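In this view, the complex is presented without one of its protein chains, the others remaining in place.
Residue numbering begins at 1 within each chain, and the chains themselves are lettered A and B in the order written.
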Amino acid sequence: MSEWDELVNYFRGRSMWMLHYCTGCGAIELPPTMTSRWDMERFGIIPMATPRQADILLITGYLSIKTLKRVVYTYEQMSAPKWVLGFGSCTINGGIYWDSYGVIQNLDKYIPVDLYIAGCMPRPEAILDAFGKLKKMVQKGEAKGYEKYIKNYDWYKANQDRVFRRTEPVLRKAEEVTKSA
Amino acid sequence: MIVLLKLIQGIGAGALSISIGLLFVGIGRKITARIHRRYGPPFVQNFIDLFKLLSKKSISHGFTFDLGLIAGFSALLAAVVFLPMGQINIFPHNSSLIMILYLMTMAYLGMAMGVSSSGNPNATVGIARALTLTMGYEVPFAAVIFSVYLFAHTGSLTNIVAAQSGGFMNWNLVKLPFGFVAAEIALQGMLGEAPFDMAIAPAEIASGPMVEMGGKYLGFGMLQHSIGLFLETGIMVDLFLGGGSNVWIFVIKQFELYFLALLVNAIFPRFKIEDGVSFMWKVPLLLGIVQALIVVL
Partner (left out) sequence: MLDFVEKLNSMGLDAKPLGKWEFEVTVPKERVAEILSYLKSAGFRAFMGLACVDWIDDGEFELVYNLQSYGEAIQALVKTRISRVKPIMDSMMQLWELCQVYEREIHEFFGVKFVGNPNLEPFFLENWLDTPPLRKDFDTLAYSQELFEFKEDETHGIETPERIE
């Protein structure tokens, strides 16, 4: 890493704009994080309204198949140095929706997640801690999820298509039941 | 030789206006945070944001998009050189006031051309609101300009500043108080601060004109905003606060005006666009007309 890159990374870590994709209950933890009690603006992190302006994509909760499609659109609209924060256990393994037919289980299969915040729900302290860790990762040049996405695009695309573009029933047994009925 | 000198001075004025504008917004964020009882970002945060934005990859939405943004940016940059800033006065033009107002409208039109070519409906709604609001605040501001014009018998900002020299009691703030209040309300609309921030409403139309601007384009947008901030407060200082004996006093006076706008911004909610325009056409316009009548009679 050249010195110029180090300088750029230093400033990128100091100014991370966040797009919070509020799907689940996690959205309720963000207002206290933004406002006067915990005040994340002091780290240069402010909420942004559109994916074009954002650096961090914060996924706060479970994602159904329909919402995952929108998340992938959103992620692909963001411009290049971009990072994904998975928030809550739902993005890690489905959380309480571990056996649900509509909710995806592992976000990392569809878009590259740089950092997970475990918990159901994570407290604002945990969110700020994650921002601090992400800042260090960015400044050291370790957070390279977007490069991983470009490099392994086929793998991610195949995983996405497996969920979005099903052409035959997922359960063969179920298919038989339908036919007999 | 003189052309070269003027060119260098013009570039210097542009750089000064950009850095002062960025610094103002940075300090403004800190002040707003303190009003909200937050700690707030460091005051250089705005420079860091600008650096980061310029280092990002960005997506263009076609030639018109680029052209519109650059047209808006350069119109504001051109307007700065006509503004007397303390002892710096690069082009002492005879009707610099009209020139600056014309170029500022050009900036809005350039931006409108650019962002509406991106095809995002939020951008179109946002820029439509911005232009409607322009129509709202230009009318009372024109009434104020008219009374200042009649009062000073000149359209040159240099002469207007010169007429106010010699102490606080000679300022137009004291001589034309209704006009100052009207212009102050119009300034709130020009700066796009609450309650007149409907053009960039982030929660409703996803930051309006900036919705499709990312990376370097948003960086240019920030530059444009900071020049606009410098220019708008600068005109007010020249018109009402007697300019400044040097640049730093000029900048401090500008900051006072911006500080006032920030205080209003921090505690007010947003107008609807039609309410904003009708407010502009009622209260400040009435004050402006009263001021003009007082001057005439």
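The working rule: a residue touches a chain if its C-beta (ideal position, glycine included) is under 8 Å from a C-beta of that chain, and two chains touch if they have at least 3 such contacts.
Here the structure is a predicted model, which means the values were calculated and not measured.
S.K.: Quick check: which displayed chains does the absent chain contact?
M.R.: It touches the following shown chains in the full complex: A.
S.K.: Quick one: which of A:Thr35, A:Gln77, A:Gln105 or A:Gln160 touches the chain that's been left out?
M.R.: A:Gln105
S.K.: In the complete complex, which positions of subunit A touch the hidden chain?
M.R.: Answer for subunit A: residues 65-66, 69, 94, 98-106, 109, 144, 147-148, 151-152, 154-155, 158, 162-171, 173-175, 177-178, 181 touch the chain left out.
Here, only the chains that are shown with their structure count from here on.
S.K.: Taking the mean of the C-alpha atoms as each chain's centre, how many Å separate subunit A from subunit B?
M.R.: 38
S.K.: If you look only at subunit B, which of its residues touch subunit A in the complex?
M.R.: Touch list, subunit B to subunit A: 29, 33, 36-42, 45, 48-49, 51-52, 55-59, 122, 202-203, 206-207, 210-215, 218.
S.K.: For subunit A, which residues count as touching subunit B in their complex?
M.R.: 8, 11-12, 14-15, 17, 35-36, 39, 41-44, 47-53, 55, 78-81
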